[in-house]
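Of the protein chains in this complex, one is absent; all others appear in place.
And then subunit A:
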Amino acid sequence: MSMLLMFLPIFIILVLVAGVATFMVRASRRKRVGSKKSRWMIGGYTLILLAAAVLSVSVLSDKGEEFKTLTAEELKLIESEQMRVMDAAHSGKLQNVEGGYTNKNSWSFPYDDQQLDITYLDDETASVMVFVQEKDTNDDVIEAIHYTGNVFVDGMDMTDKKSSAELELRGKILSIKAPEMVSVNVTKFSSGFPFQQFTGEKNWFFGERPSMGFGHDFILLKVPEDVEVDGHTNYVRAE
């Protein structure tokens, strides 16, 4: 069976070539001098193609801007930036997040208690990390920011499509719910290999489609100096 499958592409090519060849040989045997009818047909076909091209350019000209597309070099920079942020965060030095992460949502909760418990509402939330920073003042406000790692599919920035986490403060408990799963379905048109061959990184043979970012989500929690945080957190550190 696997042997048959191995030869399947060859059979398909064979059938295709044979089909096209038979059709063309038969067509060539018919009256060859272009009759008026066939001239009109070719002329009409060319006109339809031209009209379609004009219509397509006017209708679809702005369809390349739905997602911002980045080059492989730009993506490499963003990925290394995301890795730098994560390494820094795990070693307790979270700074300059904006390069590879997007601020998805932010909250501000008035809070005058001394103790804060963090809980996850579901198992999926475990994928959302929580980094806690202690402020150097007691302003009785808990600030929370949901950062999401920029995600790229085939070089297209899909970060905007991602949804935000949900946070709720009830008494001493801050509950975190993971962002909703989002499905994105994209149809991408390209003009074909002769058009991509000379455009550098989009090259047909070597054009590795730019990979995607890690897409990590984390909540940065800034709590007043005297608040003690307990529960699902990755690190607690004074700002």
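FYI, a residue touches a chain if its C-beta (ideal position, glycine included) is under 8 Å from a C-beta of that chain, and two chains touch if they have at least 3 such contacts; residues count from 1.
Operating definition for what follows: contacts and distances are computed from a predicted model.
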(request) Pick, from "Protein-methionine-sulfoxide reductase heme-binding subunit MsrQ", "ABC transporter permease", "NADH-quinone oxidoreductase subunit H" or "L-serine dehydratase", the protein name that UniProt gives for the chain of this complex that is not shown. (result) "ABC transporter permease"
(request) Please pick, from A:Leu50, A:Met83 or A:Ile173, the residue that touches the omitted chain in the full complex. (result) A:Leu50
(message) One chain isn't shown here. Among A:Ser38, A:Gln114 or A:Asn138, which residue touches it?
(response) A:Ser38
(request) Kindly note down the residues of subunit A that lie in touch with the hidden chain. (result) 6-7, 9-10, 13-14, 16-17, 20-21, 23-25, 27-28, 30, 32-34, 38-39, 41-42, 45-46, 48-50, 52-53, 55-57, 59-61, 63-64, 66-67, 124, 127, 148-149, 151, 153-154, 156, 158, 161-163, 178-200, 203-206, 209, 212-217
